[in-house]
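What follows is a single structure, and I will ask about it in a moment.
One chain of protein is taken out of this complex; the other chains stay put.
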Amino acid sequence: MKFLSTTPAVFGLAFSALFTVSAPASATECIAPSNPGGGWDFTCRTIGRILTELDLVDGNVQVTNMPGGVGAVAYAMVVNERPADSDLIVATSTVGITQIAQGRYPAPIDAVRYLAMLGADVGVIAVDNDSPIDSLGELTEIMASDPTSLVTAGSSGAGGWDHLRLLMVAREGGLDDLGALRWVQFDGGTDAVTQMMGGQIDVVSTDLGEIAGFVESGDIRILAALSDDPIPAFPDIPTAISQGINVTGYNWRGLYTGPDVSDADYAAWVEDLETVYNSENWQTAAVESGLTPIWRGGAEFEKFVVEQAEIMEEISRDIGVIE
Amino acid sequence: METLSLLAQGFSVALTPLNIALLLIGCFSGTLIGAMPGLGPVNGVAILIPLTFAFGFDATSSLILLSAVYFGAMYGGRISSILLNIPGDEPAVMTTLDGYPMAQQGRAADALAISGVASFIGSTFAVIGLTLFAPMLARMAIYFGPADYFALYVLAFITIGGIAGVDPRKTLISALLGLMIATMGLDPISGIPRFTFENYHLYDGVDPIVALVGLFAISEILLLLETAARDRAKPIGIDSWLPDLRAIWATRWTVLRGSFVGFVAGVLPGAGASLGSVMAYSMEKQVSDKDGTFGKGDPRGVAAPEAGNNAASGGALIPMLSLGVPGSGTTAVMLAMLITLNVQPGPLLFERQPELVWGLVASLYLANFALLILNLPMIGLFSRLMMVPTWALLPIVAAVSFVGVFSISNSIFDLQLMVLFGVLGYLLRKLDVSLVPLVLGLLLGGDMERNLRRAISISNGDWGVLVASPISVTLYVMTALFLALSVWLALRDHKRVKRRELLD
Partner (left out) sequence: MSVRLAGVAIFMIAALYTWYGRDYTASFGDVLGPAVFPVILGIPTMILSASLVVFPSGQVAWPDREHGLRQLAALAVLLGYALLLRPLGFPLATFGLIAGIGVILGGAPRKAMILGAVFSPALWALFDQVLGLPLAFLGNWFT
């Protein structure tokens, strides 16, 4: 049995030497319904870290990755297996709500309890610096009069949030035949922007955070920010509302918990998350990763989510993404 | 020469005692994480990101630790490729082709040393390319449109045809099966589920790691069971604990060619390290496989893909840093890591935070150097795995594979899928169908389809767009030349064999 002793012993020693700090796991768990590295993973890991730093939970928050069906697997698991687990929170965002609104989750929108959103990425409509289009008004005019002349793109598929936001703008600007507008999916906002710089596409609709560097460098121009107020980091970018197009398109990051969690536990979570939101730690972490800190919590947030899902469902039906 | 002084400054920042210690620890633990089937650089870095917070390291030190883990894990993936015929991560697939046969012939130490040196030279090549040409190459990569990417994937799949296997029809079928599996899941363009059998677990498609580990690790167990218990599966053993330096020197031109091909593949955003290793291997095979030794334990078959994939992952940093476009899973994690450290990659990064960029380049370089220094003496230790009898080694490999996959996805379904892929892998291997094209089809298929559809969407249905750009035409000409060369070589070999038969 000599071979058994040497090699693993060396490995084991090395590991234990490296990781002697592993903190005791607490009961609190945050499920990121994606692989490590994505936006949901960021939500869980950052909020989990801050919950620990502020001593709102005992020990570390355990982050579990449960990818599958753009969040559907985790959603089904919470609803079916852990509906009353008050130590469990799950990351979600506008992307997840879009999926629910289009009937792609195994349970309806009100099957879980939505806790809060703590930040959001703002949607923008961008064109190349050399583009002849100078304002949102010009863009909506072209879209309404000659929709097939433009190639639009973003980081979601057809019917995804980047696409829906653009269609909301187009519809507000007078385009009736929404299906006539061509949409090209790319794997990320920066992919779409670089393809636009290479002259392959005309218009990009996506989140600002990821592509802010290209705006600062002057490679692309933002025609409109889909926010209520101008973005603090880019006060010169006009909102769509200020240009007469009454559309907002945030991509918020938030959390939900099981449907049978008691009202007291639910309220405690909302309170803890509000403490996280107001902390310096979150304000810094959010801005660093391109998010605008925005708070909506408790009943107000649940109402907001349901309303947003209804709007998405309606548009998806209008354009034929769902029957 | 401003970049050189900036790079020198990067090195001076990186070379503190704490950072050197982190470098060594990171390389070592990264190598171990990478050597475990199912855990690769993506998981290694993702696991360690919170740890750098826990210690409160500054940006440079965190960057050094994570780059060291990243490269360590990349290197670790080769160890299981060579010793066990189980690639630890995606880009290591090509290394099984000649690495495992070498180990079976008792040359495990040589294969490990060659892969270490080739990796080192490949990434050195990429770092030099990065230092000299980064901003220029990034601007050129922008003009690569969807139609050009499609042409690139066509070229890749045609060259795969020449990689392995006796019957080219079987190689093609294998690649097509991989492409078919790649279409499973939610279609990212239209959002509709395809070939998911109404099962939510298949909505994200088949995770390449699950397929990879199942196809290689579990089929290996089934294959060994055909003979195990008959001869009590004696360990293979090794001829020498020390690598043969002449064998390494003999691969010098192979390594340089592989580095160049890999670097070019890496600079294109989206292509990534897997494509780099495929192209490097198949080009090398065309250039220098005169006696048909590739696939049977030729050292050049280890050197070329290793140099290629490391040069590619270095090259992939160019679009990642200057455009913020992650080319592959691994660069995506690097990107996440930079963002966590408050570095926003993009067109202004080189101007705004030059000290961080060159600090990163310096730490990548040092990580490679540390890896070379650290791993050459460890070859003896790793080769010792070959002495472990199969009845003890394979159960542990199986357990590690299962736990590696399960700990990331928490999915019982993935474990069952892995067993299913094991059976598929076993059957295909029995039928002399190489598994490598299948894995590559699975890895590259999604991008290939999406770029085809993007191109046709942009042209509004005109297929002429596929040959409308000079880049795609060039790539198709290269594909045609490659095909012509393969046919010519095959005919020549055929004649040579005939002549030999006549002489006998």
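Every chain is named by a letter (A and B) in the order it is written, and numbering of its residues begins at 1.
By definition in this document, a residue touches a chain if its C-beta (ideal position, glycine included) is under 8 Å from a C-beta of that chain, and two chains touch if they have at least 3 such contacts.
On a predicted model such as this, the values are computed, not experimentally measured, just so you know.
Visitor: Taking the complete complex into account, which shown chains does the hidden chain touch?
Guide: A, B
Visitor: Hey, which of B:M94, B:A141, B:L177 or B:L371 is the one touching the hidden chain?
Guide: B:L177
Visitor: I'm checking contacts with the chain that's been left out. Which of B:S12, B:N199 or B:N460 qualifies?
Guide: Touches the omitted chain: B:N460.
Visitor: With the missing chain put back, one of B:R169, B:R252 or B:K290 would touch it. Which one?
Guide: In the complete complex, the chain left out is touched by residue B:R169.
Visitor: Out of B:A392, B:A468 or B:L483, which is the one that touches the chain we can't see?
Guide: Touches the omitted chain: B:A392.
Visitor: Since one chain isn't shown, list which residues of chain B touch it in the complete complex.
Guide: Within chain B, the residues touching the omitted chain are 33, 47, 50, 166-167, 169-170, 172-173, 176-177, 179-180, 183, 187, 189-190, 192, 194-195, 218, 221-222, 224-230, 232-233, 389-392, 394-396, 398-400, 402-403, 406-408, 412, 415-416, 419, 422-423, 426-427, 430-432, 449, 452-453, 456-457, 460-461.
Visitor: In the complete complex, which positions of chain A touch the hidden chain?
Guide: 1, 4, 8, 12, 15-16, 18-19, 22, 25, 62, 64, 158-159, 163, 178-179, 181-183, 319-321
Convention: only the chains that are shown with their structure count from here on.
Visitor: Averaging over Cα atoms per chain, report the distance between chain A and chain B in Å.
Guide: Inter-chain centre distance comes to 30 Å.
Visitor: Contact residues on chain A for chain B in the complex?
Guide: 3-4, 6-7, 10-11, 14-15, 18-19, 21, 23, 35-37, 41-42, 45, 49, 64-70, 72-73, 76, 102, 104, 106, 148, 151, 157-160, 182-188, 190-191, 194-195, 197-201, 210-214, 216-217, 219, 288-290, 321
Visitor: If we count contacts the way the header does, which residues on chain B are in touch with chain A in the complex?
Guide: 25, 28-29, 32, 42-43, 46-47, 49-51, 53-55, 141-146, 186-191, 200-201, 203-204, 269-270, 319, 323-326, 332-333, 336, 339-340, 342, 344-349, 381, 384-385, 387-388, 392, 408-411, 450, 454, 457-458, 460
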